[in-house]
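This report refers to the structure that appears directly beneath it.
In this view, the complex is presented without one of its protein chains, the others remaining in place.
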Amino acid sequence: MKYAIATLGSHSALQILKGAKDEGFRTIAICKSDHAFVYRHFGVADEIIEIPSYSDFHKVEDDLIKRNAILIPHASLITYIDLRVIENMKVLYYGNKRILHWESDRDKQRIWLEKAGLNLPKVFKDPSEIDRLVIVKFQGARGGQGYFLARNEREFRRKIGSAKEYIIQEYIVGIPVYIHYFYSVIRSELELMGFDRRYESNVDGIGRIPANMQRDLKVTYTIVGNFPLMLRESLLPEVFRIGQKVVEASKEICSPGIYGPFCLETVVTPDLKFYVFEISARIVAGTNVFMETSPYALIKHGKPMSTGRRIAVEIREAIEQDRLKEILG
Amino acid sequence: MKYAIATLGSHSALQILKGAKDEGFRTIAICKSDHAFVYRHFGVADEIIEIPSYSDFHKVEDDLIKRNAILIPHASLITYIDLRVIENMKVLYYGNKRILHWESDRDKQRIWLEKAGLNLPKVFKDPSEIDRLVIVKFQGARGGQGYFLARNEREFRRKIGSAKEYIIQEYIVGIPVYIHYFYSVIRSELELMGFDRRYESNVDGIGRIPANMQRDLKVTYTIVGNFPLMLRESLLPEVFRIGQKVVEASKEICSPGIYGPFCLETVVTPDLKFYVFEISARIVAGTNVFMETSPYALIKHGKPMSTGRRIAVEIREAIEQDRLKEILG
Partner (left out) sequence: MKYAIATLGSHSALQILKGAKDEGFRTIAICKSDHAFVYRHFGVADEIIEIPSYSDFHKVEDDLIKRNAILIPHASLITYIDLRVIENMKVLYYGNKRILHWESDRDKQRIWLEKAGLNLPKVFKDPSEIDRLVIVKFQGARGGQGYFLARNEREFRRKIGSAKEYIIQEYIVGIPVYIHYFYSVIRSELELMGFDRRYESNVDGIGRIPANMQRDLKVTYTIVGNFPLMLRESLLPEVFRIGQKVVEASKEICSPGIYGPFCLETVVTPDLKFYVFEISARIVAGTNVFMETSPYALIKHGKPMSTGRRIAVEIREAIEQDRLKEILG
């Protein structure tokens, strides 16, 4: 029986489903009923399975199994579906499920990134230690809402309110760069897909307000979209090296490690160092800026290739080589 | 006799003419004499009709009629050619001419957008009512020149000078997002073409000047260019819904309503609401960022498709189905 490729209708589903069709797969979108019309419109899904709300996702499991579907995870799946539900599903799943625990927990993420030997922003255990500009983040915050900046303990106390679970991170002054990777198990190779810069509300709007009009402004970090970005080519060796280190460290902490698409969320400082403040252990929405093709994958593969399509190529090659179980988590 | 596609040599003419050629049309560019060399260079126009200045535009009408040309409007046409000249021209015209009155008048625009039930920035009738950050705009200002910010009546009085016709609009703190739509009469369907972010001088440069160096800076909003942008896929249902509401409201106010390309100019707030501060009832220059292809139209149509080419597809299908008069205004 032939395989189908399925994903939740959100985040990067258009790219994933389009890529799967380009590689000859049957495609399935699981959509909240009020989102289904979008996927119907674009015609990327051979079948749309509607669910009233994300909490009904587990009910589609049998349907997916019957259709021999391989489920492709993305941030909306991880955010809206309980981790335990995902873990316990018997449906074929692309990726290492156990890595999700390492991604979803800030402390474990830090252990992973430290093991990889990357530059990380300093973390302050106690507000009294704040001696520079810091950003205060919250566990499980969605899309950066609620984050705030402070330069000392006094400012921290004034802004923290009643929040108990927070992390105080050095605010690295530099520019945000999001790096899209793809680690291929079938080809044993790390590929670079591209770069983007997130577009966050309202923080990416405040620079348009003159300093003397900014009084009482509260900065927020809600992700709204992404801009395509290209990096200096002389930085590519370092970009590959840090990606490779992340892959290797992941093998130690969580065999067989991370594979498929992932993203390092970095700030690049004036001395051209990459400070990594987060890792996304699956496809990121930033890859949508290269929905037509990743510029690097175009060169590498000799034809237009989005990250979504790259996933489908990996699965197709795994099937052809009878190695599918190596890339199912 | 075969149809030709004609447009004024400016704004998005390269895209329109290239798209028309891709769909097999003969193309005509009407150019100011000192701009003609650009269109000659790119070879997108089978014929270039030169005019000494925009005020001579009406003189080409007979030429266009003789060539069975369909004129495609864009912002430069609307800005440089008097509305009454456009209305009285007998040349075939793509789009609903009467919508131009609704677009060119801020008050009518607001009625339209309110009827569509969209989130709009608050408008202050009197300077004494200013109780938050506002932006003061002028009727018919080209490209945002002269706009200014104020936080209270005193600041307003200091900056307004002798201007009499102005509008005081709430300054929504968020990030600008421009949404490109295409409403197809022939397929009875609203399509999403893409998103851009305008690049305005000097406002998009002031964020590069440290706060303590910004003294006496005068902010201006002259449009210089556009950046390609992709939005979070989870926002697409709302993007389609607000576009659909605009189309429906337009049918009420100005039958048969708006069709072809249009753009909603929005600010997205941290709670992911779209505040619409303007509508462009024709192709916007922001679509030039997708001159090669709209990322969404690529998926929808299965081949590269700019907004310019989408217009030509619509006209070609209208001709094939003998429905051309439905899309001429």
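Order of writing sets the chain letters: A and B. Residues in each chain are counted from 1.
The rule is simple: contacts are C-beta pairs under 8 Å (C-beta built on N, C-alpha and C of every residue); 3 or more make two chains touch, one makes a residue touch a chain.
On a predicted model such as this, the values are computed, not experimentally measured, just so you know.
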| item | value |
| --- | --- |
| Omitted-chain contact residue, chosen from B:Lys90, B:Lys125, B:Arg208 or B:Lys325 | B:Arg208 |
| Among B:Ser10, B:Thr27, B:Asn96 or B:Gln109, the residue in touch with the chain that has been omitted | B:Ser10 |
| Selected from A:Lys125, A:Lys164 or A:Arg232 as touching the chain missing from the view | A:Arg232 |
| Contact footprint on subunit A, counting only the chain that is left out | 133, 149, 151, 171, 173-177, 189, 191, 195, 197, 203-204, 206-208, 211-212, 214-215, 217, 219, 227-237, 240, 267-272, 292-293, 295-296, 298-300 |
| Missing-partner contacts on subunit B, residue numbers | 10-14, 18, 34-35, 37-38, 41-44, 76, 145, 199-202, 204-215, 217, 220, 222-228, 285, 288-289, 291-292 |
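FYI, only the chains that are shown with their structure count from here on.
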| item | value |
| --- | --- |
| Intercentroid distance (Cα basis), subunit B paired with subunit A, Å | 34 |
